[in-house]
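First the structure, which I've put down as structure tokens, then a few questions once you've had a look.
Missing here is one protein chain; the remaining ones are kept as they sit in the complex.
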Amino acid sequence: MGAESTVSNVRYERGMELLRSVGGDSADTVIDGIAEIAPDLARYTVEFGYGDIYHRPGLTLRQRQLANIAALAAMGTAAPQLRFHIDGALNVGVTPAEVVETLIHISVYSGIPAAINGLTVAKTVFADRPESASPVVVAPISPEETLAERHQRGLEALDRIDGEAGHQVVAALADIAPDLAGYIIDFSFGDVYSRPGLDLPTRELVTVAACTALGTAAPQLRVHLHGLLNVGGTRAEAIEVITQMAAYAGFPAALNALTAAREVFAHRDAEGRSE
Amino acid sequence: MGAESTVSNVRYERGMELLRSVGGDSADTVIDGIAEIAPDLARYTVEFGYGDIYHRPGLTLRQRQLANIAALAAMGTAAPQLRFHIDGALNVGVTPAEVVETLIHISVYSGIPAAINGLTVAKTVFADRPESASPVVVAPISPEETLAERHQRGLEALDRIDGEAGHQVVAALADIAPDLAGYIIDFSFGDVYSRPGLDLPTRELVTVAACTALGTAAPQLRVHLHGLLNVGGTRAEAIEVITQMAAYAGFPAALNALTAAREVFAHRDAEGRSE
Partner (left out) sequence: MGAESTVSNVRYERGMELLRSVGGDSADTVIDGIAEIAPDLARYTVEFGYGDIYHRPGLTLRQRQLANIAALAAMGTAAPQLRFHIDGALNVGVTPAEVVETLIHISVYSGIPAAINGLTVAKTVFADRPESASPVVVAPISPEETLAERHQRGLEALDRIDGEAGHQVVAALADIAPDLAGYIIDFSFGDVYSRPGLDLPTRELVTVAACTALGTAAPQLRVHLHGLLNVGGTRAEAIEVITQMAAYAGFPAALNALTAAREVFAHRDAEGRSE
């Protein structure tokens, strides 16, 4: 190596450092698996995935891991990487309960099978880490709760998170599928969104990650970009998580999500909002 | 438990009853797999997936199973659930031949690999159920049939099922990819749609399910919503199967499919049709 280190080495070095923070003992598996067949892709993963993306400020490593868990589970096509990032989440201070909450959460966006299959991967990670046992979060819902109370809880959550955009979704269904509107209020918001274990800004952040990665949910991505900003998230955080998805779901997913973000920000600018 | 059962218990109880109708001996596997790591998601699956969605009238359990088989095979990301629902289909009176027909059918919408991989899952289910052997359906096509006869069969099926919307698809290809138009007529309609073993309303219903779940086929979903209504299906059935996809492919998939349905219904209203 020359006396003067190059920027490429700098990206690689800080990338390996971040990869080790996240991957712990498993860090080398990311490289080893492809080091022989495609050493340059191994290098790009470290340099771009970690040295560029993960090195960015604006999201914590905890947030980055939860975003990856949501996106990879929603995609359903990347079980090895989901396993690595669930393990990585535990390494950077995410609790097992937060991992489980994120996977329950994505059932709304990619269906119950994707959530169950993600939890199956999580079980294998937790089994290898006996110290990771933590109380499973059971939402504190009284068995005596009535349907009306559940519905009311859902309406309040929908209002608090999605605001006007969410009410429009429900209203638009009145003429064609009012029962589905009921399920959004009762199941998506009354059951899932109201759960403790993940705060609302984190729920919205991982929703943005999942909808970006899916690539088939632009209208819902717009609603939840509003949602993220409604509950205290920032435009910068939205851009950060979308940018991260370029590495995990591809540049088209990120670019198309930015189109949605641009619309949402313009809408909010027109309303005089700073976020 | 209080003397007065709550509605939540009612949803759970009727959900378990339906889950057992479908799952038979495998019913508990759905719950057991995640009961320890995420008991609330197990509960939501029973309450929402079965107690709400499966409890709805408007589609038979046979129709619901065939829709799930088509959607899960098209998605290609949910082999455990596909296995469960193929097994469940047999439990509610779907024949192995109908399962196979549905999987052959989705080759048109998600490609031949997805169909083959779905059949690979079906083979494992049938192997565990020796009583499920049934004559494999071989379409009654004479080996002496000519290309022209196959083409004519395709044109007739296209006309009968997709009507005007289908002809527009073919016509739109004339200037850019006339051979693909030929493959639609000859393969999609002449080979696949003309097969016995699934009636036309069922073929269109599972097509709507698959295109809803894929999330990337809105124009084709519109064509086949027309198709479903053209061959005797109803708007209520279309809404039912789309609603079911909220649980299996996520709420975005269902909501975006309802946008397509709204357009199709409005178009047909303008033509004075009641369905």
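For clarity, chains are labelled A and B in written order, and residue numbers in each chain start from 1.
The definition used in the following text is that a contact is a pair of C-beta atoms (placed from the backbone, for glycine too) under 8 Å apart; a residue touches a chain by one contact, two chains touch by 3 or more.
Owing to the predicted nature of the structure, the values given are computational and were not obtained by experimental measurement.
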Touch with the omitted chain, as defined above, among B:130, B:143 or B:272: B:143
Hidden partner interface residues of chain A, rising order: 1-2, 6-9, 30, 33-34, 36-41, 44-45, 48-49, 52, 56, 72, 75, 77-78, 80-81, 214-216, 239, 242-243, 245-256, 258-259, 261-262, 265
Missing-chain contacts mapped onto chain B: 74-77, 100, 103-104, 107-117, 119-120, 122-123, 126, 136-139, 141, 143-147, 150, 169, 173, 176-177, 179-180, 183-184, 187-188, 191-192, 195, 211, 214-217, 219-220
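Here is the rule we go by: only the chains that are shown with their structure count from here on.
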Whole-Å gap separating chain A and chain B, where each centre is the average of the chain's CA atoms: 29
